[in-house]
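Just passing along the structure, written as structure tokens.
With one protein chain held back, the other chains of the complex are shown just where they sit.
Showing chain A:
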Amino acid sequence: MEDMIFYDRLQFAFTITFHYIFPQLTMGLSLMIVYFKWKYLRTKLEKFNNAAKFFMKIFAINFTMGVVTGIPMEFQFGTNWAKFSELTGGIIGQTLAMEGMFSFFLESSFLALFIFGEKLMGQKLHLLTGFLVFLGSWASGYFILATNAWMQHPVGYEILENGKFVLTNFSALFSNPWLIPAFLHNQFASVVTSSFVVAAIGAFYVLRNKNLEYGKLFLKTGVIFGFVSSMLVAVPTGDWNAKNVAKYQPAAFAAMEGIFETEEAGAEIVLIGQPNMVEKKIDNKIAVPNILSFLTYQDWNKQIPGMDQFTKEELPDNIPALYYSYHIMVGLGTIFIGLMGMALFFLWRKKLYTMNTLLWGIMFAFPFPYIANMTGWYVAELGRQPYLVYGLLKTVDGISPTVSSGNTLFTLLGFVGLYMLLGLLFLVLVGKTIHKGPETQTH
């Protein structure tokens, strides 16, 4: 049982981490593509249209990768987590099926039209199809987050005698207090990723003195979108999420923040330090007193329960991983605001395009939003442990009863090999597209 659950969790974590490289870019990029296309219709400047088409090409590569790595996610609910599927399918089956019906269809139907249909349908309809692709990709995020929100904070259900969850209130699924903050936080974070990618490509062109017109356009757009979205990820959405965790999953909150012991007169915020699970304290700690209480409850002295208030059963099973994921996410988020803020300042002073050091920084910064988004996802998932459905269904009770660990290990290795190949091909294709540049993207 122990290694069954281990391989099942590892496989899901691996496949979803790899999968999530792609949708986080496409969700944000679709918004920026619509922006470029809309700019083109307003200004009639050819460069905006070419920019839209260039990023649509990158979008399409990512979308294909997202589809082929997304189908295994849907399968795995049944193959590796059969008991979970059987018990909760009556509820999360609703949101997942709606994702397929309402968003995936929308996105893929209109993507083909957007890519191939510009000449056939005229500019205004072309903008409309681009907008529908954007709508589809954001709706996808919404339904997936609705599914996850239910697992984090179950609502509108009843548990039958045989342990099955059945839906009793459909609208509760979509008015879940967990959902909207998580959705907005996630979507703005995906805009951060796409802004950094757009800005990095721009910086690359400017530094190489190639495709200069586009380099400057991408940099400007990427920096503006990047600054605004980085801010929105932190305030209000990040703050709002943290308050939700404190309210609904206090044990996870204590572990994320690294509070081992409850302080009577308000909790400090740990900026840096390493959790020491043996002595139950943070090593090499740098912390600011009372800030956490204020941030969470607007009260400097409000008590926040530490990990000592919970039984071992209630606490997440991997506290250091949760703590580090959370601190990496928050730390990177702070750096993003700083970097983009600085770039915005020099853009305003009209010095950005000549500041080579800053441009190098922007170019090499693009992987970090990916890391921040992944660790953000880990915070949510590790925080929910040891439950699949918080407080109600243990993770260990959700795995497939008939699939042995050897089979899971075999398929895990298969996915690792296959995804390495996919990753390599993906890099080659995107690299080739960037190398060719936006001018030659006209079909």
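Everything that follows uses one rule, which is that contacts are C-beta pairs under 8 Å (C-beta built on N, C-alpha and C of every residue); 3 or more make two chains touch, one makes a residue touch a chain; residues count from 1.
By our rule, contacts and distances are computed from a predicted model.
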Item to check | Hidden chain of the complex, named as in its UniProt record, picked from "4Fe-4S dicluster domain-containing protein", "Twin-arginine translocation pathway signal", "MMPL family transporter" or "Cytochrome d ubiquinol oxidase subunit II" | outcome: "Cytochrome d ubiquinol oxidase subunit II"
Checklist outcome for this item: Of A:I5, A:I33 or A:L106, the residue that touches the missing chain is A:L106
Item to check | Residue touching the undisplayed chain, where the options are A:F170, A:W348 or A:F364 | outcome: A:F170
Next on the checklist: Looking at the full complex, which residue from A:I71, A:V235 or A:M277 touches the chain that isn't shown here?
Outcome noted: A:I71
Checklist outcome for this item: It is residues of chain A that touch the chain not shown, namely 61, 63-64, 67-72, 74-75, 77-80, 82-83, 85-91, 93-94, 96-102, 104-106, 108-113, 115-117, 119-121, 166-168, 170, 400-403, 407, 411, 414, 418, 422, 425, 429, 432, 443
